[in-house]
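Here the structure comes first, spelled out in structure tokens, and everything after it is commentary.
Left out: one protein chain. Kept in place: all the others.
Entry: chain A
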Amino acid sequence: MSKEIKVALAGNPNSGKTTAFNAITGARQHVGNYPGITVDKKEGFTKVGENRIHLIDLPGTYSLTAYTMEEIVARNVVADQRPDVVIDVLNAGALERNLYLAIQLMEMGAPIVLALNMMDEANKQGMKIDIDKLADLLNVPVVETVARTGEGIQELLTETVKCAAKNEGKKWEPLSISYGPDLDPALNKMVDLIEKNNLLTDRYPSRWTALKYLESDDEIMQLGREAHPVSAELEEVVKSVSKHLESTLATYPEAVIADYRYGYITSIIRQGVVTRLDAAADRVALSDKIDTIVTHRFLGPIIMLAVMYLIYQVTFTFSETPVGWFESFFGWLGETAEANMNDGLLKSLVISGVIDGVGGVMGFVPLIMFMFLQIAILEDSGYMARVAYMLDRVFRFFGLHGCSVMPFIVSGGIAGGCAVPGVMAARTLRSPKEKLATLITAPFMACGAKLPVFLLFVGVFFEKNQAMVMFMITMVAWACALIVSKILRNTVIKGEATPFVMELPPYRFPTLRGLFIHTWERTWQYIKKAGTVILAISILIWAAMTFPNLPEDQVAAFDAQKTVVQEQIDAATASGAPVAELEEKLLSVENEEAEATLKNSYAGSIGVALEPIMSPAGFDWRTNIALVGGFAAKEVIVSTLGTAYSLGEVDPEDASPLAERIAQDPNWTPATAIAFLLFVLLYAPCFVTVVAIKQEANSWKWAIFSVVFNTALAYTVAVAVVQIGKLL
């Protein structure tokens, strides 16, 4: 009879847990999110004989406290989903530390199978592990594995099925270890109280709950308080034992618990489980040696700059061709619609709303894929941790984390990036406050879509110092991002820096399968978004720029003008006279109509309505519409300005007629030009980025904050520039 066995996969970060998950499930996996948080939820299936194994990948954690989302998720899955077996993947080379999590899982009572992973490396380090003895002492099955090569995986699955069969229908048997003469009596007392009142006993073993009270675990204590008034009595016990510990040993329960857990582990290891011989090739020692160069005082930063530059180059060079394919495809789609549909609203909606909107977003896909591929290489090889290590001192000053550098660079820290993959790169940040500050400030960077705007205005107003001014813009972006982070971290995202304490995993070559899976799952999440939220917003923006239509009398007036010119053209063609001038005249009538239509639309009304607000910054209604359009995508700014100046659709790549118009417009002075440049640099991120921020911050609140706050900041800066310009 075939059965489904539910298995949870636990383990430390860098223990090879993800590799093991991939080795077990292959491509049959599903990535989602736990509701309400940004921790990835990965599940997969595999068959062992008759049995179907449903594998749930728990987030990589060192412990099961309530300090990080990952740890809360891990323990809640074990407590609530009651897996038949928990496989704990251990890095055999750092066995003691890895067993720390295993002990905590065993204290929760779940049937457990230990996978001693990376056994090949442990052997090379000169470690001999007596796995039979370990299995015996801990009373759990232990299997040696090398997840990278797939060695031992079959055996692991067989043991898992056996373990599931053995424990089927049985009550969980939590491990109970001694926490010493001070805590044990208190624990027993608390266990009695818990069992007498059935406090949370349907979810957690009573001793485990008692331990969590001693560790002052916020989540469990909150649950306890809501469940039963006996919680107060437990807290009293904790208070008195804490006081006792402090007065006699100058310590506190949480520390004592950790010491005894490690003591328990050491007592097991010392019974001949591990023997250390001379190392043949110690990967950790080799890694440390590589680090003397890679994180060297002078060489380190140079190598890092080179790597960053390379990533940036590879992403934008290699993705150029596939991005071109996407563009041609959507261009072709647009033309097909143009040729085959009747003129009218539906056609306009399909072309300008749906195809241009979704096409614009899908055009980022190759870019995002290359970016994620390289981030996956950096992460899987261990270099990302070194980048964080080297830059932490600088970034910490601004309330950020060493890992914030990646999102900044990708967003356009080297001019020409893109904030969408940039914001998504912030996923590697595990510190919530630092991550939020990074998400909000990364869009300040000079992304590729802002560049045409900069080039246009710099070309007109700063012809002599173009390169210098462009460089200055990039520097201003960095300065703003860092300073604003510092301000945010001292105001709305206030709070202590998250501890840095971080493993520097040994360098290793990433596996192709791992790279492929990481890249694909992130890219796919992005594509799914393009089909939903982004489609809806792009239709909304299309509607704002289309409705209401021009009043009929105005349309009729334009039509009449066009008819007159058309008749002149027809007459000229018939008589063989030159028609070029007349055709130009026709075009200019059409462009005037486009300008009038735009001004009359909701977006236009917004532009006009914004004039009193925006005039201190020196912007007229044309600029305002362009900026509103820029919310859809910053590329739109130049083309919308073109329409607003009656130039028809301006190609952002070649905007020279627009440049001439701007040069002639008395409204534009060098001061307003600088104000405009800074405004474009700093104001609301484009909506694709906003959606990405929502995804990463997991809250619309912060996504909307980024729109409002960044725009307010941009406005303040622009007004300041213009007003100071007037004084000079």
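The working rule: a contact is a pair of C-beta atoms (placed from the backbone, for glycine too) under 8 Å apart; a residue touches a chain by one contact, two chains touch by 3 or more; residues count from 1.
As a convention for this text, contacts and distances are computed from a predicted model.
S.K.: What is the protein name, per UniProt, of the chain that does not appear here: "Tetratricopeptide repeat protein", "NH(3)-dependent NAD(+) synthetase", "FAD-binding oxidoreductase" or "Iron transporter FeoA"?
M.R.: Looking only at the record, the undisplayed chain corresponds to "Iron transporter FeoA".
S.K.: Check each of A:18, A:65, A:404 or A:710 against the chain that is not shown and name the one that touches it.
M.R.: Of the candidates A:18, A:65, A:404 or A:710, A:65 is in touch with the missing chain.
S.K.: Which one, A:258, A:341 or A:536, makes contact with the chain that was left out?
M.R.: Answer from the full complex: A:258 touches the omitted chain.
S.K.: Of the residues listed, A:287, A:554, A:568 or A:591, which one is in contact with the missing chain?
M.R.: A:287
S.K.: Going by the contact rule already stated, which one of A:93, A:111 or A:642 would touch the omitted chain in the full complex?
M.R.: Considering all chains, including the one not shown, the answer is A:93.
S.K.: So which of A:316, A:370, A:389 or A:461 would be touching the chain we can't see?
M.R.: Missing-chain contact among the listed residues: A:389.
S.K.: For chain A, enumerate the residues touching the unshown chain of the complex.
M.R.: Touching the chain left out of view, chain A contributes residues 14, 62-63, 65, 67, 91, 93-97, 100, 122, 125, 127, 252, 254-255, 258-259, 262, 284, 287-288, 291-292, 295-298, 300-301, 385, 389-390, 392-394, 396, 498-506.
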